[in-house]
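Taken from a larger complex, these chains appear in their original positions, while the remainder are omitted.
Labels for the chains are A and B, by order of writing; each one numbers its residues from 1.
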Amino acid sequence: MSTTKKTIIVFSGDLDKVMAAFIIANGAAAMGDDVTMFFTFWGLNALRKPEKIKVKKSFLQGMFGKMMPRGADKLGISKMNFGGMGAAMMKIVMKQHNVTTLPQLIQTAKEQDIKMIACAMSMDVMGIKEEELIDGLEFAGVATYLAEADESNVNLFI
Amino acid sequence: MSTTKKTIIVFSGDLDKVMAAFIIANGAAAMGDDVTMFFTFWGLNALRKPEKIKVKKSFLQGMFGKMMPRGADKLGISKMNFGGMGAAMMKIVMKQHNVTTLPQLIQTAKEQDIKMIACAMSMDVMGIKEEELIDGLEFAGVATYLAEADESNVNLFI
């Protein structure tokens, strides 16, 4: 029997792209596949806790931390965001059409035992600490991603 | 014999990225592969008919519809677009070098029996109706995409 495992690298921190990643991941998990999501660079923003956590950062890391969106509810969209208005409009339309919100998609991913890995090197560079991210994550690097991808039949970079 | 089927998710609505998707898809089909393209979010704009079609939309959907480019000939490029000037320059240079235009690439894809699926959920959210899109499409969701991807040896997200 051939594998049907899936991996998705979530590099983007745009609401629309992160939602697409979770919709594919949750769909695959619902069909019985093992799924691993590897969050790196801007994608980490989707996993930040909404509240400010007191951690030690360098000056530049502090600036990045302040400027980047804090959590799934704060992400902008990749086109026509207009300072957040586009994202807000998109969320309203999605709600009207009963589309699951990103926080709900993340919750479903956890419940379906999707493995969510935060890229340790990106966290180090951006000064994001484990306690600033939501619970239930693993922390690893590119070697772990590659080992998972080698066992998978669909590998996407989003 | 191993499969050589391919799938491409076309998430982007940028001219350069959509062209890349069709060039890969048409190349694979020319080599005898089955190819499925799954158009979602902004990627749907590449499939819109150029003319305005009278359909019922909510207020926000109407706004999205007006602001998003109507069809393959109206897409901008992902960098240095400058309100469309970049896309216009790119098209001129491509014409000078006999690069196939996007509308021609889409026509070739149809002639090569590439399966083009429009994401039903994205259409619903953005208020895009079947009659607003070009002919010859199928309409389905993530489960259909995943079933196709499971049978394929190359799966890209563009």
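Keep this in mind: a residue touches a chain if its C-beta (ideal position, glycine included) is under 8 Å from a C-beta of that chain, and two chains touch if they have at least 3 such contacts.
None of these values were measured; they are calculated from a predicted model.
A.B. asks: Please give the number of copies in the complete assembly; 2 of them are in place here.
C.D. replies: The complete complex, not just the displayed part, contains 3 copies.
Quick note on the criterion: only the chains that are shown with their structure count from here on.
A.B. asks: Roughly how far apart in rotation are chain A and chain B when fitted on CA atoms, stated in degrees to the nearest 5?
C.D. replies: That rotation is 120 degrees, given to the nearest 5.
A.B. asks: On a C-alpha centroid basis, what's the spacing between chain A and chain B, in Å?
C.D. replies: Chain centroid spacing, chain A to chain B, equals 25 Å.
A.B. asks: Which residues of chain B touch chain A in their complex?
C.D. replies: These residues of chain B touch chain A: 9, 11, 13, 40-42, 58, 60-61, 63-64, 67-68, 121, 124-127, 142-143, 145-146, 149-150, 152, 155-157.
A.B. asks: Chain B touches which residues of chain A in the complex?
C.D. replies: The contact residues of chain A facing chain B are 4, 16-17, 20, 23-24, 27-28, 31, 33, 78-80, 89-90, 92-94, 96-97, 99, 153-158.
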